[in-house]
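Take a look at this one; I'll ask things after.
The block that comes next holds chain A.
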Amino acid sequence: MKVKAKVKNDKVKVKLLVKHPMDTGLQKDKNGGDLIPAKYIQELTCVYNNKTVFLGAFGRAVSKDPYLAFSFSGGKKGDTLSLKWIDNMGDTEEVEAVIK
Partner candidate 1 sequence: MLENRRKLLKGIVEVTAVLGAALMMPKLAFAKWSKAFDAETTNDAMTGMFNNTDTIASDKVYLKVPEIAENGAVVPVNVKTDIENVKSISIVGFKNPQPLACSFTIPEGTDSDVSIRIRLFETMDVQAIVETHDGKLYSVQKEVKVTIGGCGG
Partner candidate 2 sequence: MTKVTNLRLVFLLVLPFMLSACSDTDDVSKAVSSTMEQEQSNSKPVNQEIIQTTSKDVHLQDLIHHVAQAKRHAEMHGFVWSTTNALVDKGYAEAEKGNEKIAKSAFQEAKLQFELSMEQAKYAAQHWQLLVPEEY
């Protein structure tokens, strides 16, 4: 997961890109023709100062390598954001990003 968080006009603008296949379970693999099992992120959270500032629930229609952009008030330059996603297979990734 790559995160860019920047303060602008008293708001923190967060943009992120997750490396994730977001397989729908409807696509066949390239060789055999077997269905690729569904594997997609179900939830992504962003926590700042012990407060959830963003919570996204995803379905299978979210694009491969999901991209998100949102902003929230009150964040300070130099502080840290914690971001985490969990997918339907229970895999997760957690990163910390410094607000610039």
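Here is how the candidates were picked: all candidates are chains of the complex that A comes from, given by their letters.
Quick note on the criterion: a residue touches a chain if its C-beta (ideal position, glycine included) is under 8 Å from a C-beta of that chain, and two chains touch if they have at least 3 such contacts; residues count from 1.
Worth saying up front: this structure is predicted, and the values here are computed from it rather than measured.
> Pick the one that touches chain A in this complex: which of 1 or 2 is it?
Looking at every copy, the candidate touching chain A is 1.
> Can you check the complex and tell me which residues of chain A touch candidate 1?
11, 24, 26, 42-43, 45, 47, 50-64, 66-74, 82-84, 86, 88, 94, 96
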